[in-house]
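There's a structure below that I have some questions on.
Every protein chain except one is present and positioned as in the full complex.
By letter and in written order, the chains are A and B; residue numbering begins at 1 in each of them.
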Amino acid sequence: MHITAIFKKAGAPTRLMKLTASLLAVMVSLVFVSLYFENNFEIVFGQQITLTAIVAEPKERWDILFDKALEKLKANHPDMDIKIDYRVLPYDATRTQILTSMSGKTPIDLISVDQIWLGEFAEGGFLTDLTNKTKDWGRANEWYPTNWEGGKYENKTYGIWSWTDVRAIWYWKDLLKEAGVDPQNLTSWKGYIESAKTLNNALKDMGIQGVHLVGAAHSPDMWYPYLWMLGGEILKQKEGHPEKGTYWFPAFNSTEGVKALDFLKQQVDAGISPQPNHFWGQEFADKKFAVMLEGSWLLGTFPKEQWGTLDQNIGMLPVFPTPSSDVNSTTMMGGWLLSIPQTSPNKDLAWELLTIMVDPQILTPMLQQEGYLPTQKPIGEGAYAAQLNSTIPYYSELVSMIPNAHSRPNIPEYPQIAENIKQAIDEVYYKIKEPKQALDDAAKKSAEVLGW
Amino acid sequence: MMTFSKTEPYLYLVPALSILFLFLLFPFFWNVYISLHQVSITSILKEWRFSGTDNFVQVLNDPNFHTSVKVSAIFVGSSVTFQFLIGLLISSLLNQNIRGKQLLIAVVMIPWITSGLIAAFSFKFIFDNSFGIINYFFNSIGLHSIPWLSDPNTVIWSIVIANVWYGTPFTILFLTAGLLSVNPSIYESAKIDGASKLKSFFYLTLPLIKPFILLDVVLITIWSINFFEIPLIMTGGNPLFASTPASLYMYRQAFEFGLLSKGSAAGILLLMINIMVAIIYIVALKKRG
Partner (left out) sequence: MPVSTNRIDKIEKSIIYIVLFVFIGLTMFPLIWVFTTSLKPNDESMSFPPKLIPEKVTLENYFFVMTNSTIVKSLYNSLIVSVGSMILNVSICALAGYGLARFEFRAKSILLYVILALFTIPIIVNIIPLYSILANLNMLNSLLSLILTFQILIIPLNVVLLKNYFETIPKEVEESALIDGCSKFGVLRRIIIPLSLPGLAVAAIFSFIFSWNEFVLPIVLANSPDSTLFQVALYQFISIYRIEWGYLSAGIVVALVPVIILIIAFQRQMIKGFTLGSLRG
């Protein structure tokens, strides 16, 4: 092309370009105005104490909790202008954010810690040692002992276990009736698989699957109960560790473990497909599954106005299926802890906020709203319990599972061990290895992780 | 010749280079440092123990890394192949004398501007086992449902499909530009020779747009090697690392398991692969003359 031609073509701006240019000019000024405000926000609005928190979704529970707790905290300190800046993040992002924040030494006053993260975070020096504060507080003995211990790492308290959950069998009454399945059959391994087949055949055309089988990141959580009910353990203490003397050693590849994993294999062989996407009970509430082994939070996926009559549509069996009737069923208990990061510039105030948040008066309404279970006696017993019992469907049956419930180890290496177990389960799901082989391989990797 | 002082050309480069050094190169060296030490969630705030090449050895011996490299090879290889071939076909069709060319180009570009996040969610949605439309469609024409996201052998192809969908428009755009740069008078003379259209495409057009093709292939290769948003969101890399390319492996090590050193080491290995690709490209260019 000739030079002058280019010149002419590009040199005469079209109307569109003029328009774009003016649009750009407006946007640039927007950028500067907002940057000004961003930098001068605090100067404009004067001094205040802002407590920052990073917590895991769902959001609603934190909205309720922080709202009420802040009110009380402000009442305790009329002289201060206190604000809470809390960020609700998805589960994985919460972990990433805590990790990056701590490595960048960002000041944060409160975090929610999944029960299994505690050891890792405490070992990493992320968390403030709360032992002395809890002594002055004096409420430690009001917690159920297992739940209190869950907040400890190497005999120091790093977090307060604020609520828990248990896993149980949930089922749609009408679907089971339609397929002619007796819910009681679900309580035995054999009956569970038979029922699944019957349900699958009967409900296939409606786009509904018989029973749910978790194939996601936390599939170990739904396998442990079978391991435990047979008398097996995830880890056990063993002597002769090269560095630590006596330390944890993988025990999940015992005969009990193999038998437990074989039950999952039988489910897959019977045509039950593992679900890689887990929507935490929403898929059950949406009637995509007739039966689901799921945590008590499943209730929270139903609208509150349905809770009063929920037991007419939904059934609950407070057990995991057992291989025979003489085996006692178990379940798994999880839940969230509240901790104060080492980087908190307002540790005393943060502790005060934390204690307010776990105060029965503040905490109970949230538990009631979300369907969570208490970790402390003042809520689990007495007047508050009656309140929970009257609103949360199947509350007393769910609570009755707690004495038989186990929790996962919270040692720093646990997340990696869980990943190995998850891989073993997947290998069985997808018929790559036999249960024994898969568990042995996972145990070998886990032993390495534990420093053996 | 224009006159200029010795420092003048550097002044033009200062802003770009200073940003690159501060936000890319400096963090990268930091990262190399991390990869040579023992850094994880439990040790990040303590003294970082020097561990030499331990982390690299660990990564190279990890069977999951081997799987992820295989996944990467399939993911990158097929993404690039399909993106390129489809892109070449569509861009040469768009280059024909057809009506509404401008609008068509704008329409085919849309997937590329959707972002990886949106592409991933859209495909997760239509591939869903229970209410996804694809399986419903398969059933209604008498085919079996395919467990798009849950079968270790299928899942890789699901993420490839999503990535091809997302990435092809870039190639279309890039090659369209290349084809437009070819002087049409060349075709006129070829027609007189009686060369068939296909022949002239292979013997005339392709060699002429070779620099575009090379740069396009390198760009999409490097992007595909580093890209992990689609598998992260569609499958989280599951099941069994079957949809975990090396880039996602790196991310999962660092941020899911908190093994920062291992993640850094994997990242550096990834960079080496990238550099090899770039060198092959430069050599290919040099050969051209």
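In this text, contacts are C-beta pairs under 8 Å (C-beta built on N, C-alpha and C of every residue); 3 or more make two chains touch, one makes a residue touch a chain.
This is a predicted model, so every value here is computed, not measured.
Across the entire complex, the residue among A:106, A:198, A:266 or A:404 in touch with the chain not shown is A:106. For chain A, the residues in touch with the chain missing from this view are 3, 6-7, 10-11, 13, 16-17, 20, 24, 27-28, 30-31, 34-35, 38-39, 57-59, 85, 87-91, 93, 96-97, 100, 103-106, 206-208, 279-280, 282-283, 286, 288. In the full complex, chain B contacts the hidden chain through residues 2, 4, 6, 8-13, 15-17, 19-20, 22-28, 30-31, 34, 86, 89-90, 93-94, 96, 98, 102, 104-118, 121-123, 125-126, 130-133, 136, 140, 165, 168-169, 173-174, 176-177, 180-181, 197, 211-212, 214-215, 219, 222, 225-226, 228-229, 233, 247, 250-251, 254-255, 260, 263-264, 266-268, 270-271, 274-275, 277-278, 281-282, 285.
Convention: only the chains that are shown with their structure count from here on.
Chain A and chain B have centres, each the mean of its CA atoms, that are 34 Å apart.
Only residues 92, 95-96, 99, 102-103, 120-121, 123-126, 207, 209, 215-217, 273-277, 283, 288, 342, 412, 415-416, 419, 423, 426-427, 429-430, 432 of chain A touch chain B when the two sit together in their complex. Across the interface of their complex, chain A is touched by residues 40-46, 64, 124, 128-131, 147, 149-152, 235-236, 238-241, 255-259 of chain B.
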